[in-house]
Each structure stands twice: as C-alpha cells, then as structure tokens.
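All protein chains but one are shown in place.
Chain IDs A and B follow the sequence of writing; residue 1 opens each chain.
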Amino acid sequence: MNKSDDSAATPPRRDIKALVNAGLKRRHAAERRFRWYGLTAISLGLAFVVLMFANIIGKGYPAFWQTYIELPITFDAAVIDPAGTRDPETLANADYAALIRASLRGLFPQVEGRRDLRALYGLISSNAPHRLRGEILADPALIGTTQVIQVLASAEVDTLVKGNINRALDESLRPISDQEIAWIDQLTADGRLTKRFNTILFSNGDSREPEQAGIRGALMGSFYTLLITFLLSFPIGVASAVYLEEFAPKNRWTDLIEVNINNLAAVPSIVFGLLGLAVFINFFGLPRSAPLVGGLVLSLMTLPVIIIAGRAALTSVPPSIREAALGMGASKLQMVSHHVLPLAMPGMLTGSIIGMARALGESAPLLMIGMVAFIVDVPRGFTDPATVLPVQIYLWADLPERAFVERTSAAIMVLLGFMILMNGLAIVLRKRFERRW
Amino acid sequence: MVTVWAVLQPGIILELVVAGLPPELRELPPDRLGLVLNDIKNLVSGNIVSGTPDPTILAAAEHYRNLQLTGHVCLWIVALLLATVGIVHSWRAISPKLRARNRVERVVTLLLIVSSTVAIFTTIGIVLSVLFESIRFFHKVPLTDFLLGLQWSPQTAIRADQIGSSGAFGMVPLFAGTLLISGIAMLVAVPIGLMSALYLSEYASPKFRATAKPLLEILAGIPTVVYGFFAALTVAPLIRDTGTALGLQVASESALAAGLVMGIMIIPFVSSLSDDVINAVPQSMRDGSYALGATKSETIKRVLLPAALPGIVGSILLAVSRAIGETMIVVMAAGLSANLTANPLQAVTTVTVQIVTLLTGDQEFDSAKTLAAFALGLMLFVVTLILNIIALRVVRKYREQYE
C-alpha cells in the first residue's frame, strides 16, 4: 500500500460536499425513523399506564355503589316477640328472614310455588335479616309498626342493575333468569331500587357473598403487618446504615456486608416467603397466617431498601459538618447523633416510606406463610389470623362472579390509592427537606 | 427481653404439653395433634370445645394452664431480678471516675454492629432453611432426577393403596416454562425500555423528560398482584379471543399473556437502569461523534450503545433475574400444567407457580411434595443470585471505567 500518496488517500476537496450531500437524505430518514421508534416506545409505555388505570378504574368504580331494595317491613310482634317480653335474647334470635319473606310476598302476590318463591327471596342478600335485627335491638319500639327499610340486594341484582349482565343472552347462560329480571324490572319501575355508597366494602371482612364482602379485614391485616415491618426494619435499617457509613472500617467484612445487602435487595420475594415458612413458622413455632410473621418476613425484605436509602442520605451530608462537630470536641457518636443523623433523617424517612409502599404491595412471600386463608373476622391483633390487601385481591381475582371482579378492581383502587398516598408523602418530604450543599 | 419471652413462651409450653400428653395421643400425625392442641388451648381460654372434652385433654389443659402460670411468675421474677442487678450495678458504677460517654458509646456501637449483621443473618437464614429442606428432599428424590427429569407431577400417593400419581419431580419443564415466559417478557421490555431510555436521554426536551420519566416509573410501583389481575382478566381473554378469531389454538392461560404483562412490568426497570448507564457515558464521546458530522441516531447506534453495552447487558441481566423470580403474575395468569413446549400460545408453568401451589393450602411438612418446593426455591435462589452477582459486577466495572 502506498501510504504516502496523498492524492489517492484524500479525495479532492470539492467532492466532500457532494459526497456528504449524496447520503444526507437517506441519513436524515434513518434519523427520523430512529426518533420515531423512541417516541413509539415511550408512548407504548405510557399507554400501558393509562390502559391499566383505565381498565381497573372502569371495572372498579361501580363497586363503590351498591344496590338496595326498599321493602315495607311489618315488624310483626307475633314473629319477633310472641311472648311480649322484649327480652333482648329473644329479640336477637327472632326469625327476621320471615319478615322479609312476608314483605316480598306482599309485593309479588302472584308468585307461587316453592321454587319460584325461593328465587324471589334470593333477590335479597342473606345479610338483610341482620340489618333488621340491628334496627329492632336499637329501638324495640318499632315492633308492631311497618317501616320502609332499605335492605341489601343480592349480588346478581346488583350486577344486573349496573348493566353487567347481557339480557340478550340465552337464559341458561345468564346467572339470573327471565323471571327474576321481570321482578327486578318491576321493582325498578316502582322506584324501590336505590343505589347507595358501598359502606360494606369498607366495614366488612371477607365473605362468600359478594355483596357482603369487604376489605376491612385485609386493611387491618395490612396495617398490623406494616406496623411490625416498620417497627423492625426502620431502626435496624438506620442503625446498619449509620454503622456501615460512619463507623465501619473499610475491610473485607464490611465489603461482604455491602455485597450481601445489594444481593439481598435482588433476591426474589418468594424466597423470603420460604425463609419465613421454614424459620419463623416451623422452627420458632410462630402462628401461621399472623401479621406478626408477615411483618417479620416483610421487614427482612424491606431492610436492604432502607439501608441503601439510608446510606445515600448519609453520604449526602457534607464532610464539613462532620469535621466541624469533631473539631468542637464531640465524640464520633455525638457527631453522628447530633449533627449527621438529623440532617440525613428526611432522606432516610423518604427511603423507608418508599420501602413500606413496596411492602404494602407485596403478596408472594405472604402466600407462603399462610396469609391466604379465607378469613371473615377482622383481625384485632398481631397474632390473629389475617390476610393483607394484595392477597385479598389475589383471592378475589380467582372468584368467577362478576360482582367479585368489580370488588377486586375496587380493592386494587384502594391499594393503589394508599401507595400513591405513601409515595406522595415521600415526595413531599423530599421536596420539603431537600438541601443543596 | 420481655418480647423474647413472650414470643418463645407459647412454643415452649406447647412442647411441654405435648410431652405431657399420653403416648397414644403423641403418636397422632401432626395435623391431628394440632387439632387436639387447639382443643386444649380453647379449654384454657374458656371457650366451648366441640364435643365432650376427653379426660386426657382436660388433664392436658390443666397442665397447660399451670405451665402458663409458672411462665408468668418466672417472667416476673426474672424481670425483677434483672432490674435489681441493674440498679445495684449502676449504683456501684456511678463515681467521678466513670467514663460514661465512652461506655455508652461502646454499647451503642455494639448495637450498630449487631444491626448491620442482620442482613448477613438473613442471607444465612435463607441459605440454611432452603438448603436444609432441599437436602431432605434429595434424600427422597435423587438430585439427577430432579435436575434432569422431564416430568413434573408432584402428586405423591397419600395412602399406599392409591395408584396412578407416582410423583415425578423433574424440574426441566418448570425451568423451560420460566424461561419461555421470561423470554417473552424480555422481548417486550428490552426494546421498549431501551428505546424509551434512549429517547428520554438523547432526544426529549428537559420538560418532556421530567414528565414522562416519573409517569413511566409508575409502572414499577404498581403491585405485581395488580399486573396478575390485569393479565388474567384482561390480557389473557383478549389473546385467546384474537387467537381463536385467527383460527389458532390458544390456551386460556397462555404463556404469552403472562409474558406480555410481565414485560410491561419490567419496562421501567430496564429503562431506568439503561438511563443511568447511558447518562454515565461522557458527553465528550457524543461531542466527538457530532463533531465528525454524525447524526444523533448514528451517534447513538455507533458510539453510545457500544460504549454503554456492558452496562446495558448488566441491567438486562438484572431484569431477567427479576422476571425469573416474579411470582404473582404467573401464579394468576400462567397455568399449572407442566408442559415442555416452546409454543407461547400454550399453557406452561413456572418454578414460582409450583412453589406457591405446593406450599399453599394444607400440608404435611415431610412429604416430598412440600420439600420439593424448597428444592425449587434453592434453584431459584442460586440462579437469581448468580445472575445478580454477574450483573452487579458488570455494572460496577462499567461505572468505574468512566469515573
């Protein structure tokens, strides 16, 4: 190769412009195409966000309203309190369902036959008698009077009223028969159907009947679990971060801890569930399904997050403050606890809140330690059997009834609401205390 | 101290009660024993027990109550003793010569050190608990059968006279299923995540970036159970209906649905990690390319991506490890049948799904079935750990290169 021959290696000057220009059109097209790919990718990502929220809100928002049926109930003394003693025990054990049945028969006198009648009674939720009992126990003077009472409709009625059952389908393919639809239409025409805010969703525990199922149990379970998680992981996390960042010598041991923490943060959550099952339940004999164990497992999971956030917060405190404190004769611990820690605290809290929000959404490890049981009672303590909100969502998602799909979506909305709240709090905290050194 | 006591007491008492039970009761299988113990506990707290209480159980309940009482008394005595010792000790120690600050500091430092070892103990706990049960499993099922077996049907015979379910524990179909779903997820997440990161860091105006980036990261904050719900109730039926309309055979719990949704979940993971990596490439590299007359896309394709490649590979590995360990989406949207297939329209099952299925519901802790879950857990832990270590190392090396 003749390397010194310049004329061969360097094309004549005027060629450059032409050469470059020749390719320009193609290159700019490639540029536009690439840019378009990027824009498409990001729009797709954002579209998924919108799609998911729209999908869940669209499915879930009707669950916040529930259909009630206005029934004229005659509190027949002969049924409730035949002896006339007004003894609370008698009142509590009376057959209130009979009152409802009587009322329904009064509204639909044409219905006859056991099967049809049973279908008719099925329009009302099985929880309705409890409501009547509550009324009577609160005010025994109602006995003998006739009151218009709004009783909870069954889930099928609710679903039909919300327009989620296709009337055009063949009768056998619908959860509700033509006859029932006719009754419901009549009730609607009479103005007896009302929609009210669904307080049951927030006041009840789980139930097999969709119209009676609520998330209070799961919410309380989540609350207890997160309380344990926070009480354990925050102090330990802060202490670890302080030690590793301020006190620990740089040696192989601390390197090991550091690598270990980073890896722990990436261990699949389900493995923590296995740990909880083997160690806390089988080895230490702690109760299954308890928020205590759930909290223990989640705090082990959250710990790396808090430690990493805590260390970042500590490193952002400038060394000049440390030097100033030490220069005043403070010991290392005094320097940390009086000066560094207060300055790093907002950052640590922010990290912890984000960690807690993640723990709130976590469900896989809790399946392992038995927090998936069907639990009607609202837990009252750390050792009561409980479930948490995401697991409740998982349980309901498996149920085929349309009313449960609606409730699952509503529960997701509540869960997301809490997570947005927590993340919002973290953002506010960060904005409020953010310092530029 | 008191907490430790409170936590340990029920367990110890239970053991003692069990030890005090007549031998014929002790011979019962664990679940029956649990029932009996429940009865005893109910008796103690004064609840009504189903049926007439057995005299032995009554005796045991009495025993339980006594032990509980003893426990409480002991607790008080120990607490009082400790307090006295503490008072005496501090009384004697308080003197002008006492270097209180130093002592307090030593104690606090010790506490800090103990806290920082919790993470280590967690890892040890994970390894030991999973390893221990796995070894027990491998006593029942040979390791080679587990690692190389092509059949997975964990239903072992409960009674000896049952036929049929012999129990096969070959994990190959599970790993194949996991890889299939993770692969689909990566096919979705890597291009979208990477292109989003490139667009946000190279093309987008600061204002657009400040809005779009947090919006995209919302995807990372959504709980996985929500994705699972979305996959099972929206995406899977959609795919099945589309497939049927096209004349394809689509399982209602297709790998495609789970994989797609998992991919959506991982998008922000890939994009924010890649974003960090791309921003770590020094501006001078871009300037050098622009100064030669390269367009933006040429600079990205020929300079930025090759420069950022190790970091991007690292973040993809982290994302893969995340996909392999993901549980809720697959539990809700993937199937249970262990098919060995590469067809994304068929149902497959994954390691995590099987762990959950094997361990939820009633279980005896000694059967090969439950132990198999721990063996699967061990495999999962090892695989993700290896991926993470490699990825973290690659990313760290990459960062150092540009520091």
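Just so we're on the same page, a contact is a pair of C-beta atoms (placed from the backbone, for glycine too) under 8 Å apart; a residue touches a chain by one contact, two chains touch by 3 or more.
Note that in this section contacts and distances are computed from a predicted model.
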Protein name, per the UniProt record, of whichever chain is missing from view ("Phosphoesterase", "Glycine--tRNA ligase alpha subunit", "Phosphate ABC transporter ATP-binding protein" or "Phenylacetate-CoA oxygenase subunit PaaJ"): "Phosphate ABC transporter ATP-binding protein"
Residue in contact with the excluded chain [from B:Val141, B:Met195 or B:Val303]: B:Val303
Selected residue (touches chain absent from view) among A:Ile16, A:Ala29 or A:Ala182: A:Ile16
Touch list for subunit A against the chain that is not drawn: 1, 3-6, 8-11, 13, 16-17, 19-24, 27
Subunit B, residues in touch with the chain not shown (by the definition above): 205-206, 282, 284-295, 298, 302-303, 306-307
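Operating definition for what follows: only the chains that are shown with their structure count from here on.
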Complex contact set, residues of subunit A against subunit B: 20, 27-28, 30-31, 33-35, 37-42, 44-46, 48-49, 52, 55-56, 235-237, 239-240, 242-244, 247-248, 256-257, 259-264, 266-275, 277-279, 282-286, 300, 303-304, 307, 331-334, 357-358, 360-364, 367-368, 370, 372, 390-391, 393-394, 397-398, 405, 408-409, 412, 415-416, 419, 423
Sites on subunit B touched by subunit A in the complex: 7-8, 10-11, 14, 101, 104-105, 108-109, 111-113, 115-120, 122-123, 125-126, 129-130, 132-133, 191-196, 198-200, 202-204, 212, 215-216, 218-219, 221-226, 228-230, 232-234, 264, 267-268, 271, 293, 295-298, 300-301, 318, 321-322, 324-328, 331-332, 352, 355-356, 359-360, 365, 373-374, 377, 380-381, 384-385, 388-389, 392
